[in-house]
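After the structure tokens below, expect a handful of questions from me.
With one protein chain removed, the remaining protein chains of the complex are shown where they sit.
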Amino acid sequence: MPVMNMIQAINSALDVMLERDDDVVVFGEDVGYFGGVFRATAGLQQKYGRMRVFDTPIAEGGIVATAIGMGAYGLRPVTEIQFADYIYPAFDQLVSEAARLRYRSGGEFWAPLTVRAPCGGGIYGGPTHSQSPESLFTHVCGLKTVIPSTPYDAKGLLIAAIEDDDPVIFFEPKRLYNGPFDGHHDRPVTPWSKHAASEVPDGHYAIPLGKAAVVRPGSEVTVLAYGTMVHVALAAVHESGVDAEVIDLRTLMPLDIDGIAASVARTGRCVIVHEATRTSGFGAELMAVVQERCFWNLQAPIERVTGWDVPYPHALEWDYFPGPDRVAAALKRAMETS
Amino acid sequence: MPVMNMIQAINSALDVMLERDDDVVVFGEDVGYFGGVFRATAGLQQKYGRMRVFDTPIAEGGIVATAIGMGAYGLRPVTEIQFADYIYPAFDQLVSEAARLRYRSGGEFWAPLTVRAPCGGGIYGGPTHSQSPESLFTHVCGLKTVIPSTPYDAKGLLIAAIEDDDPVIFFEPKRLYNGPFDGHHDRPVTPWSKHAASEVPDGHYAIPLGKAAVVRPGSEVTVLAYGTMVHVALAAVHESGVDAEVIDLRTLMPLDIDGIAASVARTGRCVIVHEATRTSGFGAELMAVVQERCFWNLQAPIERVTGWDVPYPHALEWDYFPGPDRVAAALKRAMETS
Amino acid sequence: MNQFVNNAQALRLHIPEPQCRPGDAPDFGALRLPPAGGLPRPGFTADESTLRHLPYALIRVLDDDDAAVGEWRPNLGLERLCEGLRAMMLTRAFDEAMQRAQRKGKASFFIKSTGEEAVAVAQAYALDARDMLFPSYRQQGLLIARGWPIEQMMCQILSNSGDQLKGRQLPTMYSAREAGVFSLSGNLGTQFPQAVGWAMASALRGDTRIAASWVGDGTTAEADFHHALTFASVYRAPVILNVVNNQWAISSFAGIAGGERATFAARAIGYGMAGLRVDGNDFLAVHAATQWAAERARANAGATLIELYTYRAAAHSTSDDPSAYRPREEAAQWPLGDPIERLKRHLIRCEAWSESRQQALQQEVDEQVRAALRQAESLGVIGDTRIERDSLFDDVYKTLPAHLQAQREQLRKEG
Partner (left out) sequence: MNQFVNNAQALRLHIPEPQCRPGDAPDFGALRLPPAGGLPRPGFTADESTLRHLPYALIRVLDDDDAAVGEWRPNLGLERLCEGLRAMMLTRAFDEAMQRAQRKGKASFFIKSTGEEAVAVAQAYALDARDMLFPSYRQQGLLIARGWPIEQMMCQILSNSGDQLKGRQLPTMYSAREAGVFSLSGNLGTQFPQAVGWAMASALRGDTRIAASWVGDGTTAEADFHHALTFASVYRAPVILNVVNNQWAISSFAGIAGGERATFAARAIGYGMAGLRVDGNDFLAVHAATQWAAERARANAGATLIELYTYRAAAHSTSDDPSAYRPREEAAQWPLGDPIERLKRHLIRCEAWSESRQQALQQEVDEQVRAALRQAESLGVIGDTRIERDSLFDDVYKTLPAHLQAQREQLRKEG
């Protein structure tokens, strides 16, 4: 089986879909000849031609708007927003148009688009190259929101997203592009090749949207995480010696509520981890769902470990980042109380 | 004391501030000569001239961007977004610019703007004249978010918002403009004049941002609501005979966490009500905060009563609307369990 | 380091203001209207650099004596013109009836297109039936000209059980896939770049269908307008982008959108795109300009921006009273007249029509509208819409996710 890092897996998903489905078109800023600033579309224009893979003007709103029109025509557009931080100019087209088109037209039209956007920090990107805005999109009914944590998942979920007939926001934790980063920024980088989920089939496979994965079974506490934080959580669990069940949500909307509830019902404790700012982050919804479904099982308050409610600061990014120590502290708190 | 409905109270706040502070300028679509589609700025251009109160092009992004520039100059702009549903084209300027300007410039520049926007449904406005997007803004650090529920509060909070040196999103529940709507859409309309909070002083007063109000003291359960839902909640409490404490949050960010926690600690039960769609609505954050602060006090799961996760439908808007019956059902559930 | 400017004059902000407000006598004296027929018609593949005068001109075909003159005169048979007259009259009768229905409480809202019927009808006539249309809320004439059943439109407006949009949309926000009309949005301008995307897809596929879209003068200020023009220009998309300049955007006159300083057609120039400005109340001129743009698009010669110069004779919507911000008599004095009147007079002049046929036609369309409305009302009206409550949850996604199933259950239980 080929070994791929996350960028290669994403590139492979696009390659597979461009090959299989003539309706798939890939476009965005710098994605054509150059192959994307993160190289996710490298080689694809050369392989499929300029009519299938092309550069766009720097206008995120225009990119999404034209993708909606192409979707209405019958194509299946896959667009790249260069950084999740730059998705806001497209917010209106995503929220008011893509998300509601099927509903408002009584099913006459829909927007089968996929919007890829690198998210998250830890690369000294400062406030405008580090954001994790996923929570905003989970509040918008009609959208689906996906965040993979491994090359294998990235490919399978991206293929599922492209094949999905609803609009999907596909966030790619850029700090995971080259390795399963566990939050220890001062230690040497681990490459993906050392990780089992870097074995990625060449061909087509899809991971259904809406199914979480238990990445570490455990009995004492349930840890809910996604994206980069899956690896940070695993490191924290490992280091703290707690027998935690770590769940990688993979898809935030639709959310695998049953899977989450089953785990928390068993463990009676829950720690939620995300990199985004805390207030009204997706952790809030997770807390709400867990307490709605598992109130009588809970033996301790649900904990959330998140970025602080400040813009992602450049020099102090590791003080912002909810690293393994902060996760371990929360695990400890969750285990102490009863 | 003059009796005002909510539009008159808002108009009075603008009038007071235009009079007191030369830096205050008021602008937006149709707000000048015509006085706004809801008449909130009626008479102000005539009184203060075209340089203080004026019409703008239909470009919400441009309105907020120029307001930021004016704020940097030293003015105190108060802009109107005609419907909260049309705030998304300004999302980037609000989120990436207004919210972060003070932080990113190390305090050199800031954006002391107030963005007024009528929100909420119940006027047959369909999916694009009914939305309550407040939760999105509470996730954006650097912004403050305010939603009044009475004429008295509207004036006092709007004055505080204008005087505040941080950017404030000021949502006005349009269904409350003419009366304290309690959700019984099939009953005759009650005018504000029958409500104590329609007594509004002519002059200047400010209600501090960040302080909730207990609008009905009670001992059995705490109801958290804001905007229209305060009146719906009061009706539901009245009809169900529960001795509920109803808290009007008034400001969502900063949130009066201590006030909320003190109440829930006492009652041991909590029902949260909002008109916005459920998933990742502000109810999720409230649930999170309450369970973080009051876990050991809770005698029943926290309930949330919200709009469904669908676009606000035109014909079926009363089936979408979380009316008194749905609130009462939640109160009942909260009281039954223990 | 730098010099300081001394004795600089105080800066002044300019706030545009229309010439007349309520109480003033309407005054269109400043309007410079070139005579009909004088403007040469360039070949439709002409290079943009040879077209830059057109945004400052005004394509007019019907002259003061109701004759069709000049190079822009379209090749349209009299029969087809009579059909066009009928479609415009049906549109106006429809508008009147639906406004009345709204006043009677049968609809929550309505938007008339009075005075602008030539825009929609003549443009629909100039396009192929398979071309895709992305209108705003004031081009109901497109649907009517394409023969979409007015009963269907009425059901949408009454928001009743016959509405194929399941009562979800605000009245006038039609969707008619079968008629090649895209779902309308309540958000201004969003459909403009979507139309460009559709046209790009058609071109990517080597299809022959082009797209057309419409925004108002006020809406040109939105970001979507800029995106549409940028993408259409960069990729030479086969699309016609229309700005219906009806002088008003609710209470704001066109000057607030930039109309004081330039024409809206002139926006095309900066994108290297053809820009036409046309008398929007002249059925023949509108048809001619649209046909030229369609031919240009079909020849892969790029997009055209058309400014349709007209006047919003009615209120903005049933929620609006324009006498609060403009002289009541302004509409009647619009120098470019009424599109129905003008086409009628032209046809009479051509001896293809008469006042008595006009009266008969008026009765016919009125009766057609009445019958359709009876039919539509039998399927429900707002407040008694007879729409299945459960349908609330459909179509948010292609299939109903678990959390919406749960919410549907809850609604069934709690009412």
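A, B and C are the chain letters, set down in written order, and residue numbers restart from 1 in every chain.
Following the convention adopted for this analysis, contacts are C-beta pairs under 8 Å (C-beta built on N, C-alpha and C of every residue); 3 or more make two chains touch, one makes a residue touch a chain.
Note that the structure is a prediction, hence the values are computed from the model and not measured.
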Sole residue of A:85, A:163, A:182 or A:275 that reaches the chain not shown, by the stated touch rule: A:85
Sole residue of C:109, C:225 or C:353 that reaches the chain not shown, by the stated touch rule: C:225
Touch criterion as defined above, residue of C:61, C:111, C:124 or C:331 at the omitted chain: C:124
Interface residues of chain A (partner: the chain not displayed): 29-30, 32-34, 37, 50-51, 54-59, 61-62, 85-86, 88-89, 124-129, 278-279, 308-311, 313-316, 319-320, 325-326, 329
Hidden partner chain, residues of chain B it touches: 25, 51, 56-57, 59, 61-62, 65-75, 77, 89, 92-93, 96-97, 101-110, 141-142, 144, 164-166, 210, 254-255, 257-258
Sites on chain C contacted by the missing partner chain, in the whole complex: 1-5, 8-16, 48, 52, 55, 124-125, 127-130, 145-147, 200, 202-210, 220-221, 223, 225-227, 230, 233-238, 255-258, 260-262, 266-273, 297-300
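The criterion applied here is as follows: only the chains that are shown with their structure count from here on.
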Chain at the geometric heart of the assembly (C-alpha centres): B
Chain whose average C-alpha position is farthest from chain A's own: C
Separation of chain A from chain B, taking each centre as the mean of its C-alpha atoms, in whole Å: 31
Separation of chain A from chain C, taking each centre as the mean of its C-alpha atoms, in whole Å: 41
Per-residue overlap in chain C, given as positions that touch at least 2 other chains: 163, 166, 168-169, 173, 185, 187, 223, 396, 403
Contacts with 2+ other chains: residues of chain B: 85, 88-89, 127-128, 279, 309-311
